[in-house]
Each structure stands twice: as C-alpha cells, then as structure tokens.
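The structure under discussion appears below in the form of structure tokens.
Excluded from the complex is one protein chain; the other protein chains are retained at their positions.
For chain A:
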Amino acid sequence: MEENREGYGFVKILSIWIILFVVLALLPSIFRVSLGISHLYVKIIIKVLEWATLQIEEGVKKQKVLALENLISTGIIQREETSMEKEIAGHRRGHFSLADAMYFSKKGCEAVAEDEVTWRFYSEELVSWNLLSRTNANLHNVSWQLTIVWVFGILIRYCLLLPFRVCLTLFSILLLVFATTVVRQFPNGRVKCWLSNQVQMMCAALGVRSLGGLVHFHNRENRPQGGGICVANHTSPLDVLILASDGCYSLVSQTHGGLLGLVLRSCMQTTQHVLFERSELKDRHLVRKKIREHIADKAKLPVLIFPEGTCINNTSVMMFKKGSFEVGGTIYPVAIKYDPCFGDAFWNSTKHSFVTFVFNVMTSWAIVCNVWYLPPMVKEEGEDAVHFANRVKAVIAARGGMSVLPWDGGLKRKKVKESFKEEQQKKYCQIVTENGSMGNGSVC
C-alpha cells in the first residue's frame, strides 16, 4: 500500500510538472506569445545584481581587499592619439633622425602592454560581478549576505533552470527532426514552403527559450524580404537562432560536426541553405555564384550572412569581408547586442567546444539581447565593395553601441598580413623623404 501511494504521488508530481511545462513554456514559445514570466524573472535578476554591486562596493570600502581593485576593468595604459607625422616630423620634415626609432618602440611597447585586438576574442570583462562562479574573483567572501545569495543562485541555476532548459532543448530538437521529416513528405508547392517556414520559426523560438533567451526586437518593419541579403554582427551561434525565430532565412555558414551539424542538416531538408567548408570558402567565386543564384529568385528566402567571418565578443564590429557586398542586391543590416551581465553569449571556439558553450549558456541567468532591424541599404553608383561594407559596418556598430575596428576577425586564428606592415613603412618613408630635401625626387 505504501509503495502504491508513493508511486501514485510521484506520478502526480510528474504530471503536474508536465502540465506546467506545457502550458507555461512549450505552448507560448510555439505560438510566440509572451506570458510575461520571463520579463518578471529578468527584472528580479536585475534587482538582485544591483544589490550585489552595492554590497561589493561597500565591501571594497571596508576591507580594501587588493583583489577587488582589479574589479573595475579600466585599461592598463592610456594612449595618446597622435599620428606618425606629428610625432616623428614636428618641424623637421624630410630628415631622418636617430630618435625616430623611439616612436616605433613606444608604439610597439604600448601594443605589448595592451592592444585593441586580442582581447576581442575573449569574453568581455564585466564592470561588476554578476553572481556567476565563472566570473568570480573571490568576491563571494565580501559579505555573508552575498555568499548566501550566491549559493542560492547556484542552486537555482543548476538544479532548477538547467534541467528545465535541457528538457526543453531535447524536446525542441526532437520536434525539429520530426517536423522536418513530416513536411518533407509534402509535395512541393506553396503549402510546403509556408509549412516549412512555420516549422523553422517555431523550433527556433523554442530553441531560444530553451537556452534562456529573452529577445527584444526593434523596428520590425525593416525585416528582410526575399531576394535580399541579411547582414549582422556575429557573436555566437545563438545569433542564428534568434534571427530565425523571427523570420526565415537561408544560411550561409561553414559545416560543423557533432550536435550543431545534426541540427543544420535537419534544416537542410526543407529549406535551401548554403553550407561550406572553411577551406572551400577560399574559393570566393563559388560562394558568390551560389549566393547570386539564390537572391535572383525573389521567392526564395533572404540569405543570412555574417561578414565578420567568426565570433567576436560583442564589444566591437570587426572588418566585414567584402564578398557578400560584391554580389549586388539589397542589404538588410541587423544589429545584435547582448546584455553581458546576465550571461555570456560569446563562443570562444578556440577554448570551448560547442557542448561546453551550450552548457555555459544554459547555466547562466539568461541571455538578454536586443535586435535592431535597420533600414535596407544598396550599393551606390561607383562605390566599391570595401567602402560599402564599411558603411554598413558603421551603421550596425552605431546602432548596437559597439566600436568599429578595421582589423580582420580572421586574426583570431591567422597572422597579420604583411601588407599592413608595408603600409606603415610607406608612411614613414614619406615623412622622411619629403620631396626636395633628399634630392632624388619621388621614390615612395
């Protein structure tokens, strides 16, 4: 009798859990209706984090623990913005001086102490602790109240949110595979297209919710139309998910193995995506040809491209590769900005595997982000692709509040091209050999 009752009680709890699950999470996500629960949750987290920041500041005043001094992530050095001309030449153009090496050595050592590029490939340093263990710097010892909140936070995140999110993810992947297989059976036609679009959006929305995402879309009237190219800054694979939950796109991406590859391949069944190997990407003509064919057909979905080519940590927008801007067609820029204090969406692919990344995302508080759809842009007459790319880049960076860097995202893995060094040399040479002073006319 005892066992029966226990067993019965267990089943009852399970069924309540399932009902709650379906009503509160699954159905709203599928039909993209918001119950306001996530918003409330985020507000609570914000309040908690603000309280934590105050606690930490008080703790700094009281204890003066040296480790806390590094909490504020200001830079190491302060650079003066001078140009090569000003520093080297001054009033003495056209003349080489032994002191010129000093300028280069100073610039070089400044770069050693702190440079603009390498830190963009690591997660952003937070201004204040966000109560996650991974960003902890022994801060949980500041006060006992903070420690309690921190431990409580760990319990909530790992024991409540994580299982919930894992369930949701599993369910959404199953649904995706099942639904795409079903839709594939339909005869080709408008019904099939519409269905596959709905399936895609639904699964993406579920996916976003299952990773704890809370997205605010702005300016939805500018959403990309068929036959265009959608361009966005890249921070993580979540970008794709987030955009896909609000519209249907054809992806241009490199092939992945493992879990991500499985998801990609399921999507391939019903929609046209363009997938490459990274090494094949070198064959730019092939890429361009495929994209051009795709956008020529207005009935096809807009193409989604991330011109940076790799994940950057969302503090800046790096060089846009000009390939997507040479093809023609209308460009729809989209700016995506994550709020770092709830969780880090940046995927450092050199450090973490995809599964580790997903685990980190699921055990953060949430992923809160803003997506701005920007008005479409077209290449102007006589404008070359690089200039156009920079124009689009500036617009996206301005909207998202990120800085603009001329450096190539490929520097994450590769070395700098020699041509940049040659540019520097050329510049210096122009200063040193001003015409007339050296006699032999223009050599530079």
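Just so it is clear, a residue touches a chain if its C-beta (ideal position, glycine included) is under 8 Å from a C-beta of that chain, and two chains touch if they have at least 3 such contacts; residues count from 1.
Quick note on the criterion: contacts and distances are computed from a predicted model.
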Absent chain [UniProt protein name; select from "Calcineurin-like EF-hand protein 1", "glutathione transferase", "Actin-related protein 6" or "Cytoplasmic tRNA 2-thiolation protein 2"]: "Calcineurin-like EF-hand protein 1"
Return the single residue from A:H39, A:K106 or A:R292 that touches the missing chain. A:K106
Give the residue, chosen from A:E116, A:E293 or A:E383, that touches the chain omitted from the document. A:E116
Go through chain A and note every residue touching the omitted chain. 66, 69-70, 74-80, 87, 96-119, 122, 407, 411, 415-416, 420-426, 428-429, 432-433, 438, 440, 443-444
